[in-house]
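Accompanying notes for the structure given below.
Shown here: the complex without one of its protein chains, the others still in place.
Now for chain A:
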Amino acid sequence: MTHVLDPDALPGATPAVHAPLPPYDDVTRSDSAFRGFLHGLPGVDQVGAEARVAQLGTRSIKTTSKAWAIDTAISMVDLTTLEGADTPGKVRSLAAKARQPDPSDPACPKVAAVCVYGDLAGVARDALAGTGIHVAAVATAFPSGRASRAVKIADVRDAVENGADEIDMVIDRGAFLTGRYLDVFEEIVAVKEACGDAHLKVILETGELKTLDNVRRASWIAMLAGGDFIKTSTGKVTPAATLPVGLVMLEAVRDFRIATGRQVGFKPAGGIKTTKDAVKHLVLINETAGPDWLDPDWFRFGASSLLNDLLLQRQKLRTGHYSGPDYVSVD
């Protein structure tokens, strides 16, 4: 802990930690400075945020626009299986689905990534070799994040060695909620370093942060610490990816790029089950952060059941009649 009363923190004794991009390179100089910065971020008008997403949610997306939205959404899916009962066989079948989501239509785009636990990343990497589909692994004692930092770092290194090129980490919500923001920041920095070349997605677990103000603060911590993506949830806690939370996080990535020039991606995860939910998120991105984020490199859906609904809607548009769950694979 970098603390002014801590003798290790005196000038000269401070270990060189990652400094955020200018103009924020001095906000992490001490606990109190960082707290002052985060609490100085503009407050979120919760009622206004809810009204804004409700209004955007009414936008009507039909016919060719809908077809585009569905294909774009499919190409942004992080196809996820995070169960205790996961097996190499299940991961391989998920990889097969990722390569060709709709076997009845070769024109269907492939998904962005397959997201698994770290020990199965190698299976996913082998099954996806040469496809361009990324292998994402959750790490840092997912989903609770309750482990010592050494264990978390080892978890990340293990996942990267197994073949993951994207790491989904969870922040220490306990530290965040007790106000030890610099601890949260330093942990993300350390994990980012352990990732090496792998992209880092930082899971805020917004369902446990309670307020939108906290969501904004946690987003800024993750971006300042060098996260490549900020992600809403683990999918294990309800509520997960709600639209007001998405609005606040998208505003954060937008503001961060304006201030520093660095673009950070956004990934809502958990609770997005229908095509309608997905399209609402696409509208929200376009209207909040801008079309630059409408790309699998900058936006992902963390989902498992969403893909099947996207495929059913796609089949409906293609064939002109309603499809049914018998026409997509059971996961």
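As a working rule, a residue touches a chain if its C-beta (ideal position, glycine included) is under 8 Å from a C-beta of that chain, and two chains touch if they have at least 3 such contacts; residues count from 1.
The rule we apply is simple: contacts and distances are computed from a predicted model.
Q: Looking at UniProt, which of "Cytochrome c oxidase subunit 1", "Sugar ABC transporter permease", "Ribose import ATP-binding protein RbsA 2" or "Aldehyde dehydrogenase family protein" names the chain we cannot see?
A: Choosing among "Cytochrome c oxidase subunit 1", "Sugar ABC transporter permease", "Ribose import ATP-binding protein RbsA 2" or "Aldehyde dehydrogenase family protein", the correct UniProt name is "Aldehyde dehydrogenase family protein".
Q: Among A:23, A:42 or A:324, which residue is in touch with the absent chain?
A: Hidden-chain contact among the options goes to A:324.
Q: To test your reading of the contact rule: which positions on chain A touch the chain that is missing from view?
A: Interface residues of chain A facing the absent chain: 315, 320-327.
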